[in-house]
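Removed: one protein chain of the complex. Kept in place: all other protein chains.
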Amino acid sequence: MAGTVTLGQALNRALRDALAADDSVVVYGEDVGPLGGVFRVTDGLTAEFGEERCFDSPLAEAGIVGTAVGMAMYGLRPVVEMQFDAFSYPAFEQVVSHVAKMRNRTRGRLELPMVIRIPYGGGIGAVEHHADSSEAYWAHTPGLRVVTPATPSDGYSMLREAVDSPDPVVFLEPKRRYWTKEEAVLPVRTAPMDRAVVRRSGDDVTLLAYGPMVETALEAAAAAAEEGTSVEVVDLRSLSPFDDATAAASVRRTGRAVVVHEASGFAGYGAEVAARLTEQCFHYLEAPVLRVCGLDVPYPPPVLEEHHLPSVDRILDAFDRLQWERTWTAAPAPAEVGA
Amino acid sequence: MAGTVTLGQALNRALRDALAADDSVVVYGEDVGPLGGVFRVTDGLTAEFGEERCFDSPLAEAGIVGTAVGMAMYGLRPVVEMQFDAFSYPAFEQVVSHVAKMRNRTRGRLELPMVIRIPYGGGIGAVEHHADSSEAYWAHTPGLRVVTPATPSDGYSMLREAVDSPDPVVFLEPKRRYWTKEEAVLPVRTAPMDRAVVRRSGDDVTLLAYGPMVETALEAAAAAAEEGTSVEVVDLRSLSPFDDATAAASVRRTGRAVVVHEASGFAGYGAEVAARLTEQCFHYLEAPVLRVCGLDVPYPPPVLEEHHLPSVDRILDAFDRLQWERTWTAAPAPAEVGA
Amino acid sequence: MKRSDDARGSAPPLPSVEPVGLVDPTGRRTEGAAYDTPEPGALLALLRGMVIGRRFDRQASALARQGRLAVYPSSRGQEACQVGGALALADRDWLFPTYRDCVSLVARGVDPVEVLTLLRGDWHSGYDPRRHRCAPQCTPLATSAPHAVGLAWAARRAGEDAAALVMMGDGATSEGDAHEAFNFAAVWKAPVVFLVQNNQWAISVPVDKQSAAPTLAHKAVGYGMAGVHIDGNDAAAVYAAVSQALEAARDGGGPTLIEARTYRLDPHTNSDDPGRYRDDAERARWEERDPLARLEALLRAEGALDDAAMDGFEKEAEITAAAVRERYSGDDETAPEDLFAHVYHSIPAQLERQRRDLLAEIGEG
Partner (left out) sequence: MKRSDDARGSAPPLPSVEPVGLVDPTGRRTEGAAYDTPEPGALLALLRGMVIGRRFDRQASALARQGRLAVYPSSRGQEACQVGGALALADRDWLFPTYRDCVSLVARGVDPVEVLTLLRGDWHSGYDPRRHRCAPQCTPLATSAPHAVGLAWAARRAGEDAAALVMMGDGATSEGDAHEAFNFAAVWKAPVVFLVQNNQWAISVPVDKQSAAPTLAHKAVGYGMAGVHIDGNDAAAVYAAVSQALEAARDGGGPTLIEARTYRLDPHTNSDDPGRYRDDAERARWEERDPLARLEALLRAEGALDDAAMDGFEKEAEITAAAVRERYSGDDETAPEDLFAHVYHSIPAQLERQRRDLLAEIGEG
């Protein structure tokens, strides 16, 4: 498969290849069978692999995740879909009290190699409950790996890696980017899924983004370049664990950082990014790490979502607030405090 | 009621007075009736007010919160108990998708004046699922008020205020402090529940804590004083909304800050505290805001919980890492960036 | 053993595996029906509601096709449930509709434009829930069922003679919240009626993948509540069954679970593609069981309806559709600052700052 591929297609191909490679992989959830999922990410899988490998279950998210726990206990590698972000909430207890803890509870005797796919985020004009960004809930929960791809290649590679992972993975799919295209050759292996990557190099500011906001961040960086500001864009990819090395190295070099996400800012994931980069890079920072996030309101109705979502303009505004007039010459590198 | 009172007794008295003051208040949940709750916070309420005002419901947390939503829609003021922190998770969808959003969804036409009481946190030697600190999940959810008292007086006053609040309140009760005593006269009104308060004044460091950790913070401040460090202890009380004014004023004055909580640090509530104080006080800070938090692991079994929980020693260690050798003379106060 | 099995109720009769009806698909009264057929006035009101409802639904589908609604889940084919359920309610009762139940809201008297606010994407809900005693339409499946139970419990406590009608789909019955609501209602003997519109499909998933039970109404047995299985394309039956259940509920008889067997003729929403999962022949068979034609046939055969009356209904329907179209050419009235106004009773400082920033950004600050 070479040529133009969308994120949705890349994810579909990853599932197909995973099903073909390993008989212990099963895919199920709501409408993932004949319909192929409401976003068609599971399109054709039932036809190709049969009802035993890709199928529709009763409509109950706790039941879906809970049965997947049992399958994984047995040794299967279930990949389940939550149809939309807010519809993963009924499964919250199963995820937090079991998926995240079973390995630890049993001293590693029961691993849960399972993947919970969640299309997340807004920007598609959807009505209430169809545009939440739930990453902070999952990232705060030890025992889960939480990853989110931003490009078709990463979608393919990270999903394959998630399915192969011995740990349970919450796999967050930026739904507004399902149709994002890339020239790619599949199968492909990109960076390991627990690594951040630099998507664009720059010297003046580090812009940290993930999932749906990576594209927006790159646009902002391009716009800033025209105004003479050189922005380095870091795609975090793995929200938990966090790749300190990549992010902190960039911030130490640029001395300024902005983190961007769609979720409400308050107690959001960006707070962790800002807090830990400040801990690790304090004396390199010319200004506080700023956050450009969704407003601290419930996700708005479609006509207002543009006001909620971080935009290129808001990111550029944040750059302007990075206290450029205050640049000091770098102090001799002090010992940094541990994370 | 004057004399020595425990937090548990103060909460009980608050519920009694609320039931007596307003016929629209109802209290229910698991074992809150004749048993008086596993922590006895509802002790005697059924006997005094009858089964219609305080009663046991079927054992189902989503059902409990969901029916409370309906009661509040009708105009009652339900106060429901989740028996332990981790047992609020089955109600997560009801809380996040309805309790937090109903007012906004209906443009204020349906307010939900309800209180969800959750005993939270560890330190009592309890087995798995009985010692979680779930505040980050709730605080990240716009539409909820999230408060947590640290003293008996605050327990009384804040719970009364929570019951009277037109907004839904997640009321987090630090279970290891249920037996904490104070000389108090009840009824009492302390500071409004959306305000932080300074529990101890100091000049060198601001130590921010809430709920179960306030007592630990005060102990650490006392110990630090003996070593010559003057610590100001801020009890946040309201986790959402956050009282920026009180916290930032303290940090601007001291130039150093540590935030402490039991929950795992990663993407925990302390990240928000650190990030926003850094945004608001960057040029006053002599060192990064440090976090002393639970480890990034599932809550440990009883024999290991001492290693997980923030201790006086760990807080003192954090003070030591505040880069005292680097104190600069305060720069002329620069314009601070907005939150 | 004071609180043993004896203290609990005995099993109510099992629901019928074949749906119960009053009017057969050809428009004739069925023999030995389980309910009395409603009065002609009520039947005319049902027909009128269905004619208007269907026209409204068609209009909304058209708006969705034109991109003037964010999404529209049609209830074409389910009008007997939509209207029969709504008209069975007294003014003092409450309706808890889902995203699919727009026609139900219209039948209840809610302004059709306000009904569409959610689906147009202007706000999460457009009508005043208190004025109409209609909860906002609920999207997370089964989650409004416990709300209805709590509200009904509160109404009874207040001495109000009111009940609540909860709408849900066949798929929604699989959710844990449905179970918890059924159970709370039965234990509390709350005045609630659960109307499950079994339209055979939960998006692409057929009901035999949701449940292995003989009917969904059989679930009632496990809660100790009454369960009935009715023909959901028979408006008279829906009206009668819901009316009787509401009455029993108000009289302290506790909740009833009604499964109404019907069919979603249109796609799940305008963005669905049913060709991927179901036969057109199936849909065609159900088109023949049209709830409107059936009631019209009965009323005409019994001389209770003439062309003039039918024309009148259709005219009303056109007026409703035209009003929706026209009022939709106006601007929407949602303002950016509405984002902040309703999150809390009063705006916290932090939100006030965000509000000011936004207004400044869009040049209104």
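First chain written, first letter: the chains are A, B and C, and each begins at residue 1.
In the analysis below, contacts are C-beta pairs under 8 Å (C-beta built on N, C-alpha and C of every residue); 3 or more make two chains touch, one makes a residue touch a chain.
The structure presented is a predicted model; accordingly, all values stated were derived computationally and were not measured.
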Original post:
In the intact complex, which of the presented chains make contact with the chain not displayed?
Top reply: A, B, C
**OP:** Would you indicate which residue among A:Asn12, A:Thr42 or A:Ser57 is in contact with the undisplayed chain?
**Re:** A:Ser57
**OP:** Consider the whole complex, including the chain that is not shown, and state which of A:Thr42, A:Gln94 or A:Gln323 touches that chain.
**Re:** A:Gln94
Subject >> subunit A, residues in touch with the chain not shown (by the definition above) >> reply: 52, 57-58, 60, 62-63, 65-76, 78, 90, 93-94, 97-98, 101-111, 142-143, 145, 165-167, 194, 241-242, 244-245, 338-339
Subject >> Absent chain, residues of subunit B that touch it >> reply: 30-31, 33-36, 38, 56-63, 86-87, 89-90, 125-130, 266, 295-298, 300-304, 307-308, 313-314, 317
**OP:** Could you please point out the subunit C residues that touch the chain left off the display?
**Re:** 1-5, 7-11, 14, 17-18, 174-180, 183, 186-187, 189, 200, 206-215, 218-225, 254, 261, 279, 282, 285-286
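In this section, only the chains that are shown with their structure count from here on.
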Original post:
Which of the two pairs, B-C or A-C, is linked by more C-beta contacts?
Top reply: B-C
Original post:
What is the distance, in whole Å, between the centres of subunit B and subunit C, each centre taken as the mean of its C-alpha atoms?
Top reply: 40
Subject >> Shared interface positions of subunit C, touching two or more other chains >> reply: 123-124, 140, 176-177, 338, 343, 350-351
Subject >> Sites on subunit A at which at least two other chains make contact >> reply: 62, 86, 89-90, 128-129, 266, 296-298
